[in-house]
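Report on the structure given below.
Yeah, one chain of the complex is gone here, protein chain that is, but the others are all in their spots.
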Amino acid sequence: MKKIFYTKFNAATLVLIPACIGINYLGKLFAQLLKLPLWLDSIGTCIGGVLGGPIIGAVCGAANNLIYGFTTGDSITLIYALTSFGIGLAVGIMARLGLMKKFGGALLTAVVAGLAAVAISTPLNCIFWGGTTGNIWGDALFTATQAAGMPVAIGSFLDEVVVDVPDKVITLIVVFAIVKGLPNKLISLYEGNEKIESLD
Amino acid sequence: MSYIKVENLKYRYPGADRLALDDISLEIEKGSFVGVVGANGAGKSTLCQAFAGLVPGFYKGAYGGKVWIDGLEAAKTPISELCRKAGLVFQNPFNQLSGAKDTVFEEIAFGLQNFGVPKEEMIRRVTNVMKMLDIDAYGDCNPFDLSGGQMQRVALAGILAMEPDVILLDEPTSQLDPAGSEEVFRAVLKLAKSGITIIMVEQKMEKLAQYCDRLLLLHEGKQIAFDTPERIFSREDLNDYGIKAPIYTEICRKFEVQKENGLYPVSLAETLLLRDRFPKEEQDRGGMLQEHTAGTEPVFEISRLNFHYLAGKPVIKELNLTVDARPTAIVGQNGAGKTTLVKILKGLLKPVSGTVRYRGADIGDKTVAMLAGEIGYVFQNPDDQIFKYHVMDEVMFGPLNIGMDKAAAEKKAKEALDMVGLLELADKNPYDLELSERKLVAIASVLAMETQVLILDEPTIAQDMYGKQTIKNVIRSMEKQGRSVIAILHDMDFVAECFERVIVMAHGTVLADGTKEAVFAQEDVLKEARIEQPYVTGLFRELGFCGMYFSV
Partner (left out) sequence: MKSISLYVNKDTFLTRMHPFTKFLYIAAAISISLISGRMRTFCLFIGISFALLISGKIVRKVFPLIAFSFTILITIFLIHGLFHDGNVTPLFSVGPLRFYREGIVYAAKIGLNILNMLLAFAVFVLTTKPAELVEDLERIGFSPKFGYIVSSVFQIIPQMSQTMNTILDAQRSRGMETEGSLITRAKSFLPLISPVVMSSLINTRERALALEIRGFEAKQKRTYLREDKMKASDRALCIVMTAAIAGAIVWRVAAYVLY
C-alpha cells in the first residue's frame, strides 16, 4: 500500500504537473482540430499518474480543472475537478500496480479510469444539470431513457458510460504509446534510486 | 586553498554503463576565466553540473572523488546553498527561465524571492543587472516573447542577481543565431572585466582564445590537458578530440608562421603582429576563383511575389527570383522574410499575390501533401516532428506517407541514415540522442523521401565540427545527384565553404544574388543586410591579400 502511494514531491515532479495540464489542453485542441468525436482532454492527467504516481495524477487532474475554472470563467469545469481527481488517482494506482507495462493492462486501466469518471460524474450531473453531460451522443441517449420513463440517475449513468469509457480507452492507448517511448534519462528522474553509489 | 578544487572526480549517470567524468583533478583560482573544450559527449556539461552540485544531488547515479567550492564540499552541500556560490547558465534559453513569471523583471527576481531578499534590495539588484546586460528596456515584457539572445541574457541576469562568486556558462550561445550570440558574448566580456570567476564551455574557439586564461581539454570524460589556450591550440592531436583550433591558428599553421616560443598565435591581434612572415599572395589563383558552372534549368521561378500575415504589414514585397539546381544559401537578418519565402516554396503558405512555379507548373494549385514527394523541408527544431521510438521508424515515416512500400522505405531510410552517419543509432530512441543528433535524424527523415529539392532551415545551429562536416557532405552529394539544396543560414563561414550561390535578403526583398565571390565582395550590401564577411575572408583582407578567400 505504502509503495503504491509513495510520492516524491521534488522539483522534477513539480514541473511535471504544469506540463501535464498543458498536455490536457493540447489534446483537446488537436481533437477539435481533427474533428474527432472524443474529448481527449485527460491525456496529461493520465501521464502524470503513470510517471508520478496516484497522488501526482490526482493533483494534475484537480489542478487542471481548478485553474481553468478560476481563470477562464468556465465554472462548469470547476465542479468536475473531482472527476479529474478520480481519473488521475485511478490511473496512478493501476500504473503502480504494474498494469501500464502491457497493452492489455493499459486497456484495463482505461476501463477502470472510465468507470471512476462515471461514478463521480453521474451524481454531479444529476445535482447540477439534471443529468445531462453536454456531449451530443450521450445526451441523445439520456433523452431516450427519459422518454422511456427511466429515472434520471440511470439515464445519466448510461449517458456517462457511453461518453467516458470510449474516451478513456483512446486516451490511455495514446498515453501507453507515449510513455513507452520516453527516454530512460527522463524516466529515471521519477523512478530513480535515491541513493548515490560511491566510486571511491 | 584555490577557490575551486577538484580531486579525482568520477561520475556515472544512473542507468549508464560508461563514466561521464573519469578522474578529473584541477584547481581554479578566484577571478580567472577558464574555458572547457571537447567534442559532444566529452563530459563538459557534466563537469559544470558537478560544480553546481546538480551532479550528483539532482541526478543521483554513481559519484567518486571530491569537489570543493570556496571550502564547501559540493556533494554534501544542498543545491539551494551551493547555487549562491556558483551560478549556472545552460544552452537552451527557453528552459532555464522559471516559467512562472510573466515579466522580465519578476523573472530575474525569482531567485532572490526564494532566498528572502528584502524588496528594496531585490529591486536594486535586478535594476543593476538589467542595466549591465542591456535588457533594461524589456523589464515589463513577457520573457517568452523575447528573442533567443535576449532570453539568454535574462537567464544570465537571473543568475547574476543572486551575486554568485563563480559563473558557469555551459555553451550559452550554441542554440542562438549569430546576432543573439554576439549579444551574449558582449555580456560575457563585460562580466570578465568585472573580475568574477568564469568557467565557460564553448564551441566557438575564437571566442575562448580571446577570453580565457586557461583551457581544459576533455575527451570521453577524461582530462586530456589543462593549459594556456596557445599551448592547447598548438597541439598536433587536436583534431583527434573533435576540436578545430581558431581560424587564426589554423592559417598560421598552414603557412608555418610561429611565435618565438614555437607556438602558434590564437587571436587576430597576435596574427597581425606576425604579418610579415606570411608568404606573398600568389598571382595565379585559378583554383580559388574558378568560374562555377552557371545554373542549369530553373527549379523555382518566382515572379512579383507578395505575402503578409497581417494586412498592412508586408513580409515579402514584389519579389522576383529564379532558383536553379546549384546549392543556394539564403542569408539575412531575422525578420528579413527568409523562412516565409521557403515556406511559400514548400506550399505551406499561399502567396497573397504573384506566382511561384516549380519546374514550370504553378504551385498555387498544389497542396502540401502533393508537394511532399517533390520538395523536402527540414524544420529548425527537430522536436517539432519526432514522434517514433526508433530512429529508423522516424526516418521511414515520410517515405511511407508518400506511397513507398515498406521495403523501399527501409532501403531509403538506411541510405539516408548512412549519409548523416547515424546508421548505428537506427534502433535507438531518438529522444535518448543529443539535440545535434536529433537534428541530423530530422534531416535524414526528409532525405529518405528522395525529394528533388531539399530546404534546410538553420541546419548548423547546435552542431559541432563533426555535425557541420556531415551536413557539408549531404549538400555535396545532393549536388552530385543534380538535386537542389536551399538553406537558410547565419553561419557565413559555412556558407562560404559549402554553397555556390548566395541570396541576401532584407525587408522582404532580395538585396543581392549571385556567386559567393560576387556577393561577399559587395561590402555595402553586406552592411545594409547587417551580415559579416566570413572570418577567413576578413582575415586575409586584414593581412593585405587582395582576392576573396573562402578556405585555408
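The chains carry the letters A and B, assigned in the order they are written, with residues numbered from 1 in each.
FYI, contacts are C-beta pairs under 8 Å (C-beta built on N, C-alpha and C of every residue); 3 or more make two chains touch, one makes a residue touch a chain.
Keep in mind that this is a model prediction, so the values were computed, not measured.
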Touch criterion as defined above, residue of A:Trp39, A:Phe142 or A:Phe157 at the omitted chain: A:Phe142
Residues in chain B touching the chain absent from view: 49, 52, 54, 57-58, 78-81, 83-84, 87-88, 90, 92, 94-102, 105-106, 109-119, 122-123, 142, 144-145, 158-159, 162, 343, 346, 348, 368-369, 372-373, 376-377, 379, 381, 383-387, 397-398, 401-402, 431, 445-446, 449
Residues of chain A in contact with the chain not shown: 9-12, 14-19, 21-23, 25-27, 29-31, 33-37, 40, 43-44, 47, 51, 63, 67, 69-76, 78, 128-132, 134, 139, 142-143, 146-147, 151-152, 174, 177-178, 181-183, 185-186, 189
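Everything that follows uses one rule, which is that only the chains that are shown with their structure count from here on.
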Sites on chain A touched by chain B in the complex: 11, 15, 18, 180-186, 188, 192-200
Chain B - residues contacting chain A, complex: 10-15, 56, 58, 60-65, 75, 99, 387-389, 429, 431-432
